[in-house]
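Please find one structure pasted underneath; my questions will follow.
The complex is shown incomplete by one protein chain, all other protein chains being positioned as in the whole.
Showing subunit A:
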Amino acid sequence: MHADHTGRTEAAAEGEVARELLTKSRAETAFAGQEPILEVRDLVKHYPLTQGILIKKQVGAVKAVDGISFDLRAGETLGIVGESGCGKSTVARMLVNLERPTAGQIKYKGEDITTMSGRALKAVRRNIQMVFQDPYTSLNPRMTVGDIIGEPYEIHPEVAPKGDRRKKVQDLLDVVGLNPEYINRYPHQFSGGQRQRIGIARGLALQPEIIVADEPVSALDVSVQAQVVNLLDRLQSEFNLSYVFIAHDLSIVRHISDRVGVMYLGRMAEIGTDIQIYDHATHPYTQALLSAVPVPDPEARTKRDRIILAGDVPSPANPPSGCRFRTRCWKAQERCALEVPELAVPAVFRLESGPAHHDSACHFAEERVVVPPSD
């Protein structure tokens, strides 16, 4: 039965999962009113910039993350997209406590984990796990797959007593569609997609409630990527997991996310349900991102209105005043340099009940059709 394990996993779940995903429709309705499992408020991370070799003097700071807020509910997927260097990975590392924020709160079930320590922190950490971006370098080449996946049990022995571990690890391999007989193999004996599954199995080992996945499929080809995404989808419905899914591929993010947050230079530009963001974006940066997505169909390409952004992302050590996007925004006006636009429903849409009614940090928010519906 294990011979064609992956194939089986995909095929068997097919009809069922597809139907479920369709009915899930994944709009806010499914999660509205539900208590968030994670509340992130005004999260900030500044890295000091120093000068001098012997005597280090702080001359400034890289404002990697500069005031990010969002909620995450049980069973929900929040996608985070944004330009390279905008602070996505930094947010991820703070969520799983690999890094302490400079300021702000991360509340897990109402309790701020940024000030926790000792036993309380350890207990929380167990419930928020990370899957890393790079399946090639994030696995220790000298450890067997069994050791890699079982490693979290060394830190949390209460989850699996020593005698049970081998069995647990084999179960995990089975869950992610890998042959349990592979337990003694080394990472280099697996393909990219298989290694990514190993990373996911490891993320699941402690039965967390939240998985923060930092670009889990970016290095994979589309077919392997599809396998991994389907797996994540299946695991979510099976274990009611919450995901924070970071990626720069907007199509894949749409596929997996209930809500999507768009980051720019350390801040959230816009956040909303997939329909709000993909079909009714009101922030110029989101519109530019959407318009730049390459379409894998030469004929559909010509139908699109592509917005090419001029210039480069400014340095996070010295972000522009007011709206951070203004140096590349074709709509920028004087007000944009003076006033920081807050992340809220823009005034023009406040009375509206349609999908344009969602948080967008722009003084001149408006809709613009960038992705014409396919026929």
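Keep this in mind: contacts are C-beta pairs under 8 Å (C-beta built on N, C-alpha and C of every residue); 3 or more make two chains touch, one makes a residue touch a chain; residues count from 1.
In this section, contacts and distances are computed from a predicted model.
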Complex member absent from the view - protein name from UniProt, among "Pyruvate dehydrogenase E1 component subunit beta", "RNA polymerase sigma-70 factor, ECF subfamily", "ABC transporter ATP-binding protein" or "Transport permease protein": "ABC transporter ATP-binding protein"
Residue in contact with the excluded chain [from A:L172, A:I198, A:A213 or A:L290]: A:L290
Hidden-chain contact residue, picked from the options A:D221, A:E238 or A:D305: A:D221
Which of A:E83, A:D214 or A:D359 contacts the chain that the document leaves out: A:E83
In subunit A, positions touching the absent partner: 4, 6-7, 10-11, 13-14, 17-18, 21-22, 25-26, 81-85, 189, 191-194, 218-227, 229-230, 233, 248-252, 254-255, 274, 278, 288-290, 292-299, 301, 306, 308-309, 311-313, 371-374
